[in-house]
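Removed: one protein chain of the complex. Kept in place: all other protein chains.
Presenting chain A:
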Amino acid sequence: MTASATSAASAQDNTSAGQDKTNAAGSRGSQPPVPEGAITITVKIRRFNTEFDDEPRWESFQVPALPTDRVLNLLHHVKWYLDGTLTFRRSCAHGICGSDAMRINGVNRLACKVLVKDLLAGGGKATTITIEPIKGLPVHKDLLVDMEPFFEAFRAVKPYLINYGQEPTRERIQSAADRERFDDTTKCILCACCTTSCPVYWTEGSYFGPAAIVNAHRFIFDSRDEAAEERLDILNDVDGVWRCRTTFNCTDACPRGIQVTKAIQEVKRALLFKRV
């Protein structure tokens, strides 16, 4: 062990006496060996337990991490070894399922896609990583939010193929150029990073939000689909695309690199000029 690691370990001895009870709750207890080259990072998490807390509070944890670790690893360390009561969602942990969307250092990101090395403080200063739940959705506990309003908006735009014609015996043929038109919006994993980064959505929860519009775009511009008009009608509502103020937070937040604002603008122009 390095000198700094030992001193940190003794620091733990000093504090652990009074903290053991709270920290052992539900965690695996003994901590894993600290890997070579690990640095201690302060993970500041916005916590909220409706049973005990009147309002959300901050809690900081000291976590050893490698620069190649993901922020999700830090959360695992906290939950498994320091405080088992920490609550967050994650499923695949590889940027596909979209469960672990959270606000990391002030911006919406997937915890499994952000590396520690990209968040390190410059000039050898101690690094603090701030983690908060995504904004604009009701918090159930800690980083866990109620996704239902988000999915409700998603379902409202009819995000499935609608075709009134005769069902073909084989696949529905589409040209590469036609497929290209909505390629970008097929990448959505419904993580809610975009919708909860939108200043309009924070204050106006009835706004459909970027994710719902992205998924409407995916079918509106699909040549095999016949319900573009229906979806455009839905999004022509006051709470539809016109609520977008082009702040580009959604484009910045999307972990799949979808040009969200561009998709919203394409839907707006389809409505204005009837070009689908």
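In this text, a residue touches a chain if its C-beta (ideal position, glycine included) is under 8 Å from a C-beta of that chain, and two chains touch if they have at least 3 such contacts; residues count from 1.
Note that in this section contacts and distances are computed from a predicted model.
According to its UniProt record, the chain left out of view corresponds to "Succinate dehydrogenase, cytochrome b556 subunit" among "Hydrogenase", "tRNA threonylcarbamoyladenosine biosynthesis protein TsaB", "Bifunctional ligase/repressor BirA" or "Succinate dehydrogenase, cytochrome b556 subunit". Contact with the chain not shown here comes from a single listed residue; of A:49, A:62, A:87 or A:223, that residue is A:62.
In the full complex, chain A touches the omitted chain through residues 5, 8-9, 11-12, 15-16, 19, 22-23, 31, 34, 40, 44, 46, 48, 55-62, 64, 81-83, 103, 105-107, 130, 132-133, 135, 197, 199, 245-249, 251-252, 259, 261-262, 265-266, 268-269.
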